[in-house]
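All protein chains but one are shown in place.
Coming up: subunit A.
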Amino acid sequence: LSQQTNTLNSELFTLTYGALVTQLCKDYENDEEVNKQLDKMGYNIGVRLIEDFLARSSVGRCHDFRETADVIAKVAFKMYLGITPSVTNWSPAGDEFSLILESNPLVDFVELPDNHSGLVYSNLLCGVLRGALEMVQMAVDVKFAQDTLRGDNVTEIRMKFIKRIEENLPAGEE
């Protein structure tokens, strides 16, 4: 049954994501709203993706945030996006780090139009990470610190550990 290889088609992914962002920009007046929607959709994806991840990777429970960071960069990103960001810029307290993406499959061939300077094009990824980690009892804050689409040299995602979530309490929003 699982003989069919189901490998990522990054062109399809990129074009579909682009179509989605375009539609969101049509539906919402401003970039902030689009960013929020992308985050929300990402969250919904993240809470399901983590189940797939836990079922298919042989990764056990992470003991600390550093381990979590490594798993995210070296296993999860590789498994779902075919890239391995590097983990850098740890805060002294060890509760915050950056993922540096040399390339980002979501943005191949994409150019931001002039009137969308506030758009965080790949914001879906922040939601995915947030949703996925919430399901393993970690509340995190995720945002883009740098974005090649906006002229920066690299794409940098900043992740901050907020707190451990008690099990059996209802999770965040729908």
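To be clear about the criterion, contacts are C-beta pairs under 8 Å (C-beta built on N, C-alpha and C of every residue); 3 or more make two chains touch, one makes a residue touch a chain; residues count from 1.
The rule we apply is simple: contacts and distances are computed from a predicted model.
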* Structure fact -> Omitted chain per UniProt, picking from "2Fe-2S ferredoxin-type domain-containing protein", "Globin domain-containing protein", "Histidine-containing phosphotransfer protein" or "Trafficking protein particle complex subunit 6B", is "Trafficking protein particle complex subunit 6B"
* In the complete assembly, which of A:Y17, A:F97 or A:Y121 touches the absent chain? -> A:Y17
* To do: Tell me where the left-out chain touches subunit A, residue by residue.
  => 4-13, 15-17, 19-20, 22-24, 27, 37, 41, 44-45, 48-49, 52, 78-82, 124
